[in-house]
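Below is one structure, written out as structure tokens, with a few remarks after it.
Note that one protein chain is taken out, while the other chains of the complex remain in position.
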Amino acid sequence: MNLTLLMYLIPSIIMFGCGVYGFLTRKNMIAIMISLELMLNSVDINFVVFNRFLFPGQFEGMFFTLFAIAIAAAETALALAIIINVFRAIKNVDINQINKLKF
Amino acid sequence: MDYSQFLMMPQEIGLLLVFLLVFLYDTFMPQRSQRMLPLFTTILFAIYTVLAFIPMGFGEAFGAMFESTPATWVMKNVLNVGVFIVLLQAVKWTNDDFVSVRRGEFYELILLTLFGMFLMISSRHFLLFVIGLETASLPIAALAAFEKRYYESREAAAKYVFTAIFSSAIFMLGISFVYGLAGTLYFNDIAMAVTTANPLLIVAVAFVIAGVGYKLSLVPFHQWTADVYQGAPTAVTSYLSVISKGAAAFAFLVILVQAFGSIYSQVWEWMLYAIIVLTITIGNLFAMRQRNLKRFLAYSSISQAGYIMLGVIAYSTVGMASMMYYVLVYIFSNLAAFGVIAVIERATGKVTMDDYNGLFRTNPWLAFTMMLAMFSLGGIPPFAGFFSKFFIFMGAANQGTVAIYVLVFIALVNTIISLYYYLLVVKAMFIRQDDCAVPYIDSHWTEELGLTICVMGIIAVGLASGIYAFLNQTTASMASFFPAIG
Amino acid sequence: MESVGNIIMYFIIAIAIIAFSVLTVTTRKILRSATYLLFVLFATAALYFQMDYHFLGAVQIAVYAGGIVVLFVFAILLTHKPGADTQAITSHRKWLGVAVAMIGALVCGYALFSYGGFCGKQLIGDDGLSIDRLGQMLLSTDKFGYLLPFEAVSVLLLACIIGGVVIARRR
Amino acid sequence: MEIFSNILIYFVIVPLVTLLGLAVCNNRGMAAIRTVATVGATVLVALAAYLVYIFLHERGMGNQAEMILQTSVMWYAPFNIKLALGVDGVSVVMILLSAFIVFAGVFASWKMNPLPKQFFMWFFLLSTGVFGFFISIDLFTMFMFYEVALIPMYLLIGVWGSGNKNYSAMKLTLMLMGGSAFLMLGIIGIYFHSTPEGIPHTMNILDIVRYDAIPHNWQMWLFPLTFVGFGVLGAMFPFHTWSPDGHASAPTAVSMLHAGVLMKLGGYGCFRVAIYLMPFAAAQLGWIFLTLTGISIVYGAFSACVQTDLKYINAYSSVSHCGMVLFAILMFNQTAMTGAVLQMLSHGLMTALFFALIGMIYGRTHTRDIREMGGMMHIMPYLGVGYVLAGLASLGLPGLSGFVAEMTIFIGSYENADVFRRTLTIIGASSIVITAVYILRVVAKLLFGAVQNEHHRELTDASWDERLSTATLILAVAAIGCFPNFFVNIISDSFVPVVNALKAFFPVVM
Partner (left out) sequence: MPFNYTIAVIAIPLFMFLFLGLAGVKMSRKLTGVLGVLGMLVTTVLAYGVALTYFFGTGQGQVVDGVRQAITVWNPDWLSFTKTLVVRMGIMLDPIAAMMLVVITTVSFMVHLYSLGYMSDHHGNAEKGFQRYYAFLALFTFSMLGLVVATNLFQIFIFFEMVGVSSYLLIGFYYTSPAANHASKKAFIVTRLADFFFLVGIMILSYYSGSFDFDTLVFGSNHANSLEVAQSIIGNPGVATFMGCSAMTWALTFIFIGGAGKSAMYPLHIWLPDAMEGPTPVSALIHAATMVVAGVFLVARLFPLYVVCQAAMDVILVVGAFTAFYAAAIACVQSDIKRALAFSTISQIAFMMTSLAVSSADGALIEIHEGYGLGYMASMFHLFTHAMFKALLFLCAGAIIHAVHSNENSDMHGLHKYMPITSIAFLIGCLAIAGIPPFAGFWSKDEILVACYNKGLGWGIWMTMVAGLTAFYMFRIYFLIFFWNKHEVHTEHEPKDQPWTMTLPLIILAVISIVAGFVPAHNMVTWDGGHLHTQLDWTVAGTSVLVALVGIGLAFKMYYKENPLPERMASSCRGLWTAAYKRFYMDELYQFITHKVIFQGICKPIAWFDRAIIDGFMNMLAVGTQHAAYGVRRLQSGSIQGYVVVYFLGALLLAVITLICVLVF
């Protein structure tokens, strides 16, 4: 049995799917943020796997992942800050309650 | 190590210098002189804007990761002008009691996001592009949450940040696919590696379009727009609606043309076609019934984004020039509108259309400026909006296929709908009467200066043909920028 | 022919990623969710190690697991009473989520699996990424050098810090 | 600057200067506002008269150029858009007409209230657009001025109008803008097919005609676009419905200017752009539009018969008369086309006169319902006589302008030998009877008979500004009616090129 590229992509895709599912179904904003982390993480896996399997010798995918982690960290920090900001106003983190602006 | 390459990016470096000075002022100057910070920043930025007009060397840097061309140079200057107006209009607002504590941060974030946009414009590498995109978009969430008084501001920030991160995840997924196909993230190399359509490429391009389309608020990636525009402070909304959009539009063109130019007619022409039709129509339909002016302008800006995209689908230097011109005109027009809204909101807190009833009787100049803005947005001559619309249609039609003519026709029909709602504003101000109309507002001189610049822009940019000619000349030298259609 | 260890390792990683991903998004307890996320991240780091990107794996653990998850936990503790459940998910929304996620995964999966270039690609030896080469590249200004992104990301982080400050202030 | 040595540009500059002059006036200083407006309008009339003189002089000197006073200054070089000016006989008389109506319009709105300053500013912006349209021979500037002329209508009706003004103003603006959407597409299409391969595209009408490069299959699309685009403004059936509502709600001077001049832009554009540039498609598709305009003529007249609002009657009558303009243009011969221009002149003047009078009557009685009025001739003889004269001009009394125009149209139209066009001509000619019916109906109800409302007995006759306004128009109407050949000589040669171009494709077998 060989470990091929596609085999590594399967968990990545599933992780992404889980992220999407979580984003769409969770009510807790922090849980949604966690789902987003899953999605970002799956992207990272993609890059790494492509790089390692298809284009060894140059490390663009690897570096992308490296920076993506940094970006993800920044995003998470900001997002959590905003969640807490909202929490201060409405005293919970239920995403269904932030729909005053619509239509 | 060749650090002299940083000299290839004078505008970015200059911007960071401005940022640094503002940061130092904010941090170290005594409390009593903090009131001067907005003015200090604005003047500093004005100086920078003027200096940035001096053309420096053009070319690639960092191994073709970063490219400075006449077009990027012009585009950045256009954005600088817009940001200058935004800053000017925000001076009074940031000195308000509720905001003044955070005024330094406002300017710092504006400057940093602008830096991100510059990176987007100039980057020729997806990594740099993503970083630029994130720099340009994440702090906006913080800006959106700026008005702590209002719950809407917080909600806007939350909506923005979640959708933005989701969008960037999708975008990066798309890039990962591109990487898988091409093995590189350099636009030039991608263009060489990717020449024929395949499912993976199509999905990848769709995701890339979705990612940038989010910034541009193209339908169906637009839904955050209205809520965020409405909730965010007006100064931020105006910044978001013109500067961010303009930069994204240019970057979008660069990506699609530079990285995916060879699959223009195979893949993304039709995607963009559908998106343009949807964007213009949906934006208009939603805008029709809005009463809140900021929300109204949000939808209007969605539909305007559709028009801007006509310059991309044109796939030509003419289209590119027209697009830049459109953005320039759009900056003046929209900033004029937001400027008026900001003044009135600051003075009275009123933002709905009904509050503007009878505005002309009490505040003729504000009403006049607003009317010019609406006419310009609606494409009424002799204001600049007419010229920009006409040229962007010309640019698109230049492509020549019947389908494009149909697209232009759809866009034109939508112009009528858009005119309808722009006229609603005019109607409220001029025709409707109201006994409790907004009283006379003594606006600050900075606001007046900002509005005056906008009005002059609205009137002059169209009539003075030199501007368009200059843009056209700038892009004409970039014919090689557009790879042959595969 | 892969070594058996690698294969076993792959399966462990894959199963861990899949299982904990699913658990992350399905568990009702938010703190558990964060914990499962941590496991997913660890598994991902393991995958990086398997790919011989040791530095990346280390960063993954340090930044993600060590930084972000802790951030999550803080946030959860700030906003929740300990042990509180999240509300039950209404079923139509669940099915909507499942459907959308499935469609997304299927489309991506189809795209990836239909692309001929990926078929049967296997790992080829060690690609020779030494830490000093990595450092060189990170600070290089030439092609495949990442000095500019490196500087740019610092600006991004600065911006996010300032943004965080703005948001976090009470007024 | 080369362009400032051309008299034509002053037709744009003078209204703009007037506009600026008004802008510095105080809103309450009625005298200053009136003075500035009057001076502006008078200068325009003088300029127009001088232009006619120059035109006749040039022609007399043997200048046979298709357009005289041509100046062309590059404006938007990337698209080869020029500020190209030039006039032929048709434009000259249209400019003369516009100047007259602007002049009369100023006096008709002498007592405008509220916001007189703003009213006149919009009014002069509108005239800027009108004049600019007529002096342009570049499609882009033409289109630009066209839209400049349209948009002030919205505010003029919306702010100073009466009745259901919001609805009317919006409807008018949107429908006309809808037309201009068609038009813009048409212009863009024309531009990109204007020249043979290898030569830069052009917007200049004369160049487009010279190159004659628009492919026939494209013409078949572009012609309807441009024709309908202009036809909307020309109140062509079934795109005319903005007209009744718009006119009914508009203030007097605006109705005058709109019916008098603005609707002429439609007819002029149809000829200058649609037919002139695309003779092939015009010959092929002419019959469709001919049918529509034929319907317009009769349909408008019949509709007018049952209206009870004075302005609605006039608006429908305008539909009928403007239908005749397009109808004649589509007859593709010199006589009919000359008739079309005469009809534009005639309709412009007499409809302006009508609306001026209606405005004056309405200003006194505060009703426009003919059922509520009667015996006005007794109460306000001056206005009554004016109204009768306008009516007689409208129904085509010899000695007034309507007759000359209609006869030229009918005789010219009948010159076409095919049964289809002849039948339509006869159907169209029958409108002279229907016109008589509705005009006389109004005159009988409004002016003659017993006084319906005793309060009306106290009303006064026209004041001096109103008299001046109407007298100007009546004199102009009579001048055309009595000395038509003066105008015909100016106009008719302008149609030689277009008729020659059409000859190649016409008559077509249907």
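Per-chain residue numbering starts at 1, and chain names A, B, C and D are given in the order in which the chains are listed.
The rule we apply is simple: a residue touches a chain if its C-beta (ideal position, glycine included) is under 8 Å from a C-beta of that chain, and two chains touch if they have at least 3 such contacts.
What you see is a predicted model, and the numbers here were worked out from it, not measured in a lab.
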Touch partners, limited to displayed chains, of the chain removed from view: A, B, C, D
Contact residue for the chain not shown (choose from D:394, D:425 or D:494): D:425
Candidates B:220, B:400 or B:439 - the one touching the absent chain: B:220
Candidate in contact with the missing chain, chosen from C:104, C:149 or C:164: C:104
Full-complex contact with the absent chain, from D:108, D:248, D:357 or D:447: D:447
Candidates B:163, B:238 or B:301 - the one touching the absent chain: B:163
Contacts of chain C with the absent chain, listed as residue ranges: 93, 96, 100, 103-104, 107, 111
Chain A, residues in touch with the chain not shown (by the definition above): 20, 23-25, 32, 95-96, 98-103
Chain not shown, touching residues in chain D: 171, 174-175, 237-238, 240-242, 245, 299, 302-303, 305-307, 334-335, 375, 377-378, 392, 395-399, 403-404, 407-408, 410-412, 414-415, 419, 425-426, 429-430, 432-433, 436-437, 440-441, 444, 447-450, 484-485, 488-489, 492
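Note that in this section only the chains that are shown with their structure count from here on.
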Between B-C and A-C, the pair joined by more C-beta contacts: A-C
Chain A and chain C: spacing of chain centres that average the CA atoms, whole Å: 7
Centroid distance [mean C-alpha coordinates] between chain C and chain B, Å: 32
Centroid distance [mean C-alpha coordinates] between chain B and chain A, Å: 27
Residue list for chain A, restricted to those that touch at least two other chains: 16, 19, 33, 54, 58, 60, 63, 67, 71, 74-75, 78, 81-83, 85
Chain C, residues touching no fewer than two other chains: 108, 112, 117-118, 144, 146, 149, 153, 156, 160, 163-164, 167
Chain A residues touching chain B - in the complex, by the definition given at the top: 16, 19, 23, 29, 32-33, 36, 39-40, 42-43, 46-47, 50-51, 54-55, 58, 60-61, 63-64, 67-68, 71, 74-75, 78-79, 81-83, 85-86, 88-90, 98, 100-102
Residue ranges of chain B touching chain C (in the complex, touch as defined): 1-3, 5, 16, 61-66, 98, 101-102, 105-106, 108-109, 112-113, 115-116, 119, 125, 127-128, 131-132, 134-135, 138-139, 141-143, 145-146, 148, 157, 173, 177, 180-181, 186, 198-200, 202-204
Of all residues in chain D, those that touch chain B in their complex: 75-79, 81, 140, 144-145, 147-148, 151, 154-155, 158-159, 165-166, 169-170, 173-174, 177-178, 181-182, 184-185, 188-189, 191-192
